[in-house]
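Only one protein chain is missing; all other protein chains are in place.
Presenting chain A:
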Amino acid sequence: MTRAATENARGVVVGRRPARVRLLWFGIAVAVVALLAFASVVIGSRDVSIADVVAAIGGSVDNTSEAAVAKRLPRTVLALVVGLALGLAGAVMQGVTRNPLADPGILGVNMGASLAIVVGIAWFGLSTATGYLWVATVGAGVAAVFVYAIGSLGRGGATPLKLALAGAATSAALASFVTAISLPRGDISGTVRSWLIGGVGGAGWTSIGQMAPFLAVGVLVSLLSARRLNSLALGDELATGLGERVAVTRAVAALGAVLLCGAATAIAGPIAFVGLVVPHACRLLVGVDHRWLLPFSGVVGAGLVVASDVLGRIVARPGEVDVGIITAILGAPVFIAIVRRRKVSSL
């Protein structure tokens, strides 16, 4: 093989066009999210001026406009981090299970967190944000392990289809437990219901601060799994042949996703479809390389939740619709579209 030929092929391989396209999309996504975040601070039942925003960011709450902004700031930040957590967790779970329909909701992880929290509220007087966080994370983890164990039973191990079925069944069962526990309890049903619908309206800096360490670890673990997820995507046999310890990789990456989902669910309630829809959209833009897909899904997830929150405040002015309802309305059609498209192309 001649040197020139090798250099030519190197040119083909390192022709950085795809990388530049991805970088461009990434820049656009970040800019759009920044705009949405700004809109989220400005838009509300009371219109505010830029001067009010600047003053409020500086800590001033001297007039009602500034006070409104001061309330919208943590709400915006919470929407951003919850969206980031769910978008990233969805991308990781789709990678771990090699299942395009995997999502914290579908795999039962969010419902595990929810049931744990509802049990905590009903019988253990759970009421602090820190308590919610730990309980939700444990619940999410237990549900993930349970679903994975059920999905691994029988021949061929944890195939994508078996995992999805196990997750859907578990999710349905957990959801009915949640109803069974909270329905007869008039004393807690209000608390449970408002938390279950999911929202970022009640955000405060303290709860954001308490969820930060969970998120930080979750983001770090997830992003560090990116290249390993690339190997997993080739199937267990090939991944093992490439020197990947598939069980360890799955467990570590899933832990990252569980931390992200647990934290997001504890503070904002179960928010549906973000983890499913966002990675799909991102794959169309930046491709299947997890080193790009994971950060991109985080950014786009943040944008989607902020946008949903803003939309929820606009459509029901002067009231508001909770963000979980908006994401469900936006996400369900996309979900159906994905299922239909895959049926045509690969089933």
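Heads up, the rule we're going with is that a contact is a pair of C-beta atoms (placed from the backbone, for glycine too) under 8 Å apart; a residue touches a chain by one contact, two chains touch by 3 or more; residues count from 1.
Convention: contacts and distances are computed from a predicted model.
Look at the chain that isn't drawn here: its UniProt entry, checked against "L-lactate dehydrogenase complex protein LldE", "nitrate reductase (cytochrome)", "ABC transporter ATP-binding protein" or "Iron complex transport system permease protein", names it "ABC transporter ATP-binding protein". Note that of A:Arg20, A:Arg193 or A:Arg227, the residue touching the chain absent from this view is A:Arg227. Of the listed positions A:Asp52, A:Glu66, A:Asp103 or A:Glu244, the one in contact with the omitted chain in the full complex is A:Glu244.
Within the full complex, the residue among A:Ala149, A:Ala212, A:Val288 or A:Ile336 touching the omitted chain is A:Val288.
In the full complex, chain A contacts the hidden chain through residues 1, 5-10, 12-15, 18, 98, 100, 155, 224, 227, 230-231, 233-238, 240-245, 283, 287-289, 346.
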